[in-house]
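This is the structure I have questions about; it appears just below.
The other protein chains are all here in position, but one chain of the complex has been omitted.
On to chain A.
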Amino acid sequence: MLRASILRARPALRPIAPAVRPQWRVAQRFYADEKKVDNTTIPNPAPSTSPPNPITPASDTIPASDLPKPPPAPETARPASTAQPSTTPPTGPGTASVAADPQLAKPKPKKRRFRRFLTYLVILSSLGYAGGVWYSLVSDNFHDFFTEYIPFGEDAVGYFEEREFRKRFPGRAGQPRLHPQITGENKVTIPGKSGLSSKIAQDGNTDLAIKGPHVSAVDAHSLQPAQETESSKVGSDKGVQEKRAEDGQKEKPTESTSHELLPKSTTNSELETGVPASTPAKPISQIDHLNVPEAGEPVVQDVVKIVNDIITAINADSSHGNKYDSALEKAKSDLGKVVSDINLLKESLQKSAEKEIKEAHSQFDSAAKELISRWEVQLHDQDAHWKEEYENERERLSKTYRDKLQAELDAAHQVYEQRLKNELLEQSIALQQKFASSVRDRVEAEREGRLGKLNELSSSVQELEKLTAEWNSVIERNLKTQHLVVAVEAVKSALENQLTPKPFITELAALKEIAADDPVVSAAIASINPVAYQRGIPNASQLIDRFRRVAQEVRKAALLPEDAGVASHIASLAMSKVLFKKSGLAIGQDVEAVLARTEVLLEEGDLDAAAREMNGLQGWAKVLSRDWLSEARRVLEVKQALDVIATEARLQSLLVD
């Protein structure tokens, strides 16, 4: 993708930055080179002429460039070729040499037009070729097309690639990359038949379906022997048959019952085959030969019967004449002989058998005796063994039983002992308990006696305590009242002996604490305005002093009407200066009289009456004396409360007794 985009952009870049171009191309070619070389090399090897080809463009370039230019040499070609990129000049001549050859033959007939046409053609073809080469360097697809279908295209493209490669890797400039194509070294040709080649299976014999060494190794070996055995079997069979026939003829009497009848039948069949040929000629029928006396054995009887059958057959067939007579006779005599042999053999066998039987009897007897003796010995052994085992077993059992018994006895003994111990323990515990209870009873009884006395003592002590407590309470109350009186006195003295109003909150708190649960005292204290004990109250002299100051001010406003303005105020102020002062207990309700009375009362110490007098003032006079009045009231409250507390304390002290 990236490469394609770069390639697209390249033609535009070319005129602008020619110095950059080779780098771009090198980078591009570097990736595409390997593939292209492989592609190009594959078609090449087939023609052997390819090696010289690369040389021709290289060698041709110089003369070819010279060649085409002189003949047409139009001015138009020059600029076109020069306008072409730097890659074109070497290729253009190369193609021109190729293209010029066939077309140079034509220009002869027509002079001017044809020459022009030729020049154009050459120029166009050279341009096309150059363009093809350039585009093949750009596009991989076109490279493939160009190298494959355009003559000498591959060489040209290869040359340029080589040049670029050299430019890019100057170190490796010595050995050209595409040397097999360009330098024309001898090619290594690989013969067509070398290496692996596919071949069609030729004949069915080699087919795998057929048995061969590849199927199994056993068959290959067994095949020939099997054939041989087959052939040998046939031969041997024949031999056997002959042999058996001979045997059947010779050794009939020796045959036992275990022998198969087959060989005999074969012999008989052979006899048959042999006999029928001769018998039919015999005109006279033979009488049956019976070997009754000797034919005790069934085999012999069978043989006789067969022979008789043959004879009857021969007799039946009259065509053969008496050809087989002699043979039959001989056979009969042989048979007789065989029978006699058999009898003889039988006898000998019987004898030997009897002998053997006797021997066997004796052997058996001895063996039996031996067996019996051995048996007895064995029995004895076994008996002894069993007895021993029995003894052992009995001993073992008795031992185990004894052990068990012993163990049980031990257990029982232990249990019994344990029980005894337990009983003993129980008894001891009971005794101890009884002892303890008796001791406790004794102790209790003793204690009861003592405790009675102690209770009396304690009761008396308690009475005493009560008495003392009562006295204590009396004393306490006394003390309390004393304290109360003292506290009240302390408060009073504090109020009297002060230069400026001081808070007497601590004294009051002490008083309250002393009279902890006295409702009268607490009520009296509660009646005092908090401002009084927080800020303190003035004593009598201070109160009188302040009254005098207040009286001056009040006198100034003595003549003011109800709703006085500035003018009336000024008038009152002026007139009050010239007013006559009253003194003593003046009569009247005017301000001056009231002031005089109040002063007298204060001097007498009747604060209550003085306050009452001042309270009777009206208007501005009252407003001006308001503070003094409230102060006087507070002092009165405190005094009253203190009086109450003092009386209460006196009362308490009186109540004690």
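Criterion: a residue touches a chain if its C-beta (ideal position, glycine included) is under 8 Å from a C-beta of that chain, and two chains touch if they have at least 3 such contacts; residues count from 1.
Definition applied: contacts and distances are computed from a predicted model.
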item: UniProt protein name of the chain not shown, from "snRNA-activating protein complex subunit 3", "G-protein coupled receptors family 1 profile domain-containing protein", "MICOS complex subunit MIC10" or "NAD dependent epimerase/dehydratase"; value: "MICOS complex subunit MIC10"
item: Which of A:I310, A:L495 or A:I525 contacts the chain that the document leaves out; value: A:I525
item: Per the touch definition above, residue among A:I150, A:I514 or A:L624 touching the missing chain; value: A:L624
item: Absent-chain contact - pick from A:I190, A:A445, A:L499 or A:V566; value: A:V566
item: Residue numbers in chain A that touch the chain omitted from display; value: 505, 508-509, 512, 516-519, 522, 525-526, 530-531, 533-535, 549-550, 553-554, 556-557, 560, 562-567, 569, 619-620, 623-628
